[in-house]
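With one protein chain withheld, the remaining protein chains of the complex are depicted in position.
Per-chain residue numbering starts at 1, and chain names A, B and C are given in the order in which the chains are listed.
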Amino acid sequence: MMVIMKQGHSQQEIDDVLRRLEEVGLKGHTIVGVERTVVAVVGSIYPELGDELETMSGVGSTVRISVPHKLASREIKPEDTIVKVGSVEIGAGKTVIIAGPCAVESEEQIMETARAVKDAGANLLRGGAFKPRSSPYSFRGLGEEGLRLLAQASKETGLPFMTEVMSVREVDLVAKYADVLQIGTRNAQNFMLLEEVGRTGKPVLLKRGLASQIEDWLLAAEYILNIGNPNVILCERGIRTFETATRNTFDINAIPLVKQISHLPIVADPSHGTGKWTLVGPVSLAAIAAGADGVILEVHPNPDHALSDGAQSLNFRRFRELMEQARVVAEAVDRPLLSAATEPTPA
Amino acid sequence: MMVIMKQGHSQQEIDDVLRRLEEVGLKGHTIVGVERTVVAVVGSIYPELGDELETMSGVGSTVRISVPHKLASREIKPEDTIVKVGSVEIGAGKTVIIAGPCAVESEEQIMETARAVKDAGANLLRGGAFKPRSSPYSFRGLGEEGLRLLAQASKETGLPFMTEVMSVREVDLVAKYADVLQIGTRNAQNFMLLEEVGRTGKPVLLKRGLASQIEDWLLAAEYILNIGNPNVILCERGIRTFETATRNTFDINAIPLVKQISHLPIVADPSHGTGKWTLVGPVSLAAIAAGADGVILEVHPNPDHALSDGAQSLNFRRFRELMEQARVVAEAVDRPLLSAATEPTPA
Amino acid sequence: MMVIMKQGHSQQEIDDVLRRLEEVGLKGHTIVGVERTVVAVVGSIYPELGDELETMSGVGSTVRISVPHKLASREIKPEDTIVKVGSVEIGAGKTVIIAGPCAVESEEQIMETARAVKDAGANLLRGGAFKPRSSPYSFRGLGEEGLRLLAQASKETGLPFMTEVMSVREVDLVAKYADVLQIGTRNAQNFMLLEEVGRTGKPVLLKRGLASQIEDWLLAAEYILNIGNPNVILCERGIRTFETATRNTFDINAIPLVKQISHLPIVADPSHGTGKWTLVGPVSLAAIAAGADGVILEVHPNPDHALSDGAQSLNFRRFRELMEQARVVAEAVDRPLLSAATEPTPA
Partner (left out) sequence: MMVIMKQGHSQQEIDDVLRRLEEVGLKGHTIVGVERTVVAVVGSIYPELGDELETMSGVGSTVRISVPHKLASREIKPEDTIVKVGSVEIGAGKTVIIAGPCAVESEEQIMETARAVKDAGANLLRGGAFKPRSSPYSFRGLGEEGLRLLAQASKETGLPFMTEVMSVREVDLVAKYADVLQIGTRNAQNFMLLEEVGRTGKPVLLKRGLASQIEDWLLAAEYILNIGNPNVILCERGIRTFETATRNTFDINAIPLVKQISHLPIVADPSHGTGKWTLVGPVSLAAIAAGADGVILEVHPNPDHALSDGAQSLNFRRFRELMEQARVVAEAVDRPLLSAATEPTPA
């Protein structure tokens, strides 16, 4: 950390900073520049130190130099993390497709969709049993019945499945059924939930928060990693900006940037990232071209009658067409689609 | 709701919309304009209808006309809601001051602070026992021990107290001790937690989410109101914008706007809304001048040594000075400071 | 336009709205719904009408139904606009590459770069002679000398060139030299400049403003189209959001969305859209996969010594490598790179 003194500071103020550093077991080196005096801090710095020092008289600002997320960083672990879900490897250089309805609505709907996405080449099934909704008056999912139907669809098709967990209370229940636990954008900084899903040891798909900077997102991953669970998959799903023509602004920059600074796999969710099915195709291809480890897609037998997120869901025909285009683009960037799973997931 | 057809739509497409509306028990009136044809929808509209209709061929867009938050709206309940906490009334035309440390750190720290804020005229005590932190490596609070110390400080000073609850698992525990349950910004759309704190019947202070539009925030309040708990206090605490010179952007517009569209009381949190103690004073006065029902302030015996949020905390002297200014501004807008509580809170 | 009355409005207030509409030559149809009464307005609506009506007693809100940008919209002109620059066609289904240094620094630098980008397959040359800089203390370009050097490089390589014009005063000067006039992000709503470059009849590349919604951007294009110049090329270059890890947030959603609602060609500027050369490659490929009509790239012989934007510029080797990847991705989405220009541009 660097402590930048105000112009016109006194020697006393410098001395106070140095003494304060000593109190907490750190050491400061004073560097006198033309315009500024800076104190370089050496030692094991704790997160609040900067805020504390900035309240001291004579201190202008402080600058953190080391990154706060340790375990998620490539500086600690340079090689890619590969998360295994059954026989599916995420982060191993192939593009993984995760598809299914926003919410499980009925046995017929989930079975039909699971078969359709499997036939078109998807590697994992997704579907919501517990649904976070902005309004209490919206459809909020089938709960455990939804989990049972997902498990049945998974068993029949051999596709492992992913579903959201919304509260610490449901973690054990969801973990009993699901292959991947999803943390939604509104829980992206629900730290107690992060630790609880971390404890299950199961792969966790961690969506970026609506207002999360990339650093916040990696620090959220840190909560899961720090509890001893290395199986974190990051998911870019759009951030909230001033643009209202789309539901969210899909941050394409985040895909290559996260790959550069972190070893964790990252997948794209263009359904939420755009909010319009007419944009889902082009943005999926963009994410693949930018190096995403996978794409999550909302697919519904009849999006016009979906109980949630119909506007951003693909029907079966459009999903098959997109898979064909995805295949070609993924090969163009030398990250071919992972061959569809052909065997049932282990129980 | 209005369904706006694309230019060049066919009669068949209009008919499809009308039939779809009938299927779900609604009625459509077609209005043919010079540039556009519009279908006005009459009946009890459910939240997803717009999304569904927008996926239909020939439909350009839909426009919701009625507000989605019912119970929080002045249209349903024109008169102000007054939330009572012990003998303190929030929303009754007087300005309420809530003060205390960001986190409870020790018996000495909380007792000393409680006495200081009471002596300066605060009406409620605040303090964190369970702390959400962006990094897992930061101080995360004393837990139940913190609750006990808050209760002790509350008992001695007679100030009711407010503290954050972070997870459904702690709701009962926190409710056993606290007079007001606080929902933090990172849980602003943690819908399960909202319902759970709602069930306690205790007053709930609901912070605005970092990325919450005012409508999202009122819909979050709706979760609590809908469970049967009318005691919701809204709290503006700044939103995330592109400006990095301050920790958040305090949305002063939200204060009068919320007062106009909702009957719920709204208080301001300039400590988080600015992130710098040098700005807390002016923004507190601004919030009072704009009509806030109260102000929440972080106060610490020695902010330079606070375990969290020291940079935005006032020391005792600065808090007393601010109280003097607040008193004058509150009177200028005819919303005088509520006289300090003089009796112990009921158990 | 729809005028949505408040709940509890009086008949008198409806009558006032109807009379006001008549005053300005419009007609209103009253629709009484269960929850709301709405007045549908028929006739030629002017932009301020909504604001005016919203100030009237009893009026809750108004909703515009027709799009405000007429000439830029596909509703007016369904077929794609193709902008011709010499023999280069932008918007004709092939991917166009525009490359060159951020700023012209010297004859050697621009000649060397022009040859390098031509050899690697670029179709147009770019380079700044007048540079907008956030700080008055930064390098602000060579002015007319820069234009002369660009013209010389253009003549030698046969690549038409594009350069920014910053003020109405330089429009004639820049138009004398340049093949395409560029409007920078900070002038994206400098309406006088938009009209002035429009009057030259030359192709205009219009960057999106840092804070422009897509509708603002299309309305800015409307200024140029409305003056009688159809040769507008839109350029997505990132918007300002809360994310600070990248210089801007490249809005990938905007590429397919603009293609859907407007007939104008759109190109991507990943150099400014990311601000880091390590991200330029992946985001360029993403933009191509999403359907961009072209990509603008900053290329410099020695980015470490560039006088501006070195951090986001590619050196020659990296540019050549990116061109190879771009070629493959462009073919994968059936929008092959346009063959490099082989003839000198017409004077």
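Here, a contact is a pair of C-beta atoms (placed from the backbone, for glycine too) under 8 Å apart; a residue touches a chain by one contact, two chains touch by 3 or more.
Nothing here was measured: the structure is a model prediction, and the numbers come from that model.
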Absent-chain contact - pick from B:V171, B:V197 or B:I255: B:I255
Residue of C:G58, C:G91, C:P160 or C:G209 in touch with the missing chain, whole complex considered: C:G209
Omitted-chain contact residue, chosen from B:L125, B:L225 or B:L279: B:L279
Contacts of chain C with the absent chain, listed as residue ranges: 20, 46-48, 51-52, 54-56, 68-69, 132-139, 166-169, 186-187, 189-193, 195, 209-211, 216, 219-220, 222-223, 226, 239-240, 277, 303-311
Chain A, residues in touch with the chain not shown (by the definition above): 2, 4, 6-8, 29, 31, 33-36, 38, 40-44, 63, 65-66, 75, 240-242, 244
Positions on chain B where the hidden chain makes contact: 211, 213-215, 239, 241-246, 249-257, 260, 273-274, 276, 278-279, 281-283, 285-291, 325, 328-329, 331-333
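Everything below uses one rule, namely that only the chains that are shown with their structure count from here on.
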Computed distance of Cα centres, chain C from chain A, in Å: 31
Mean-CA-position distance for chain C and chain B (Å): 39
Multi-chain contact sites of chain A, meaning residues that touch two or more partners: 211, 239
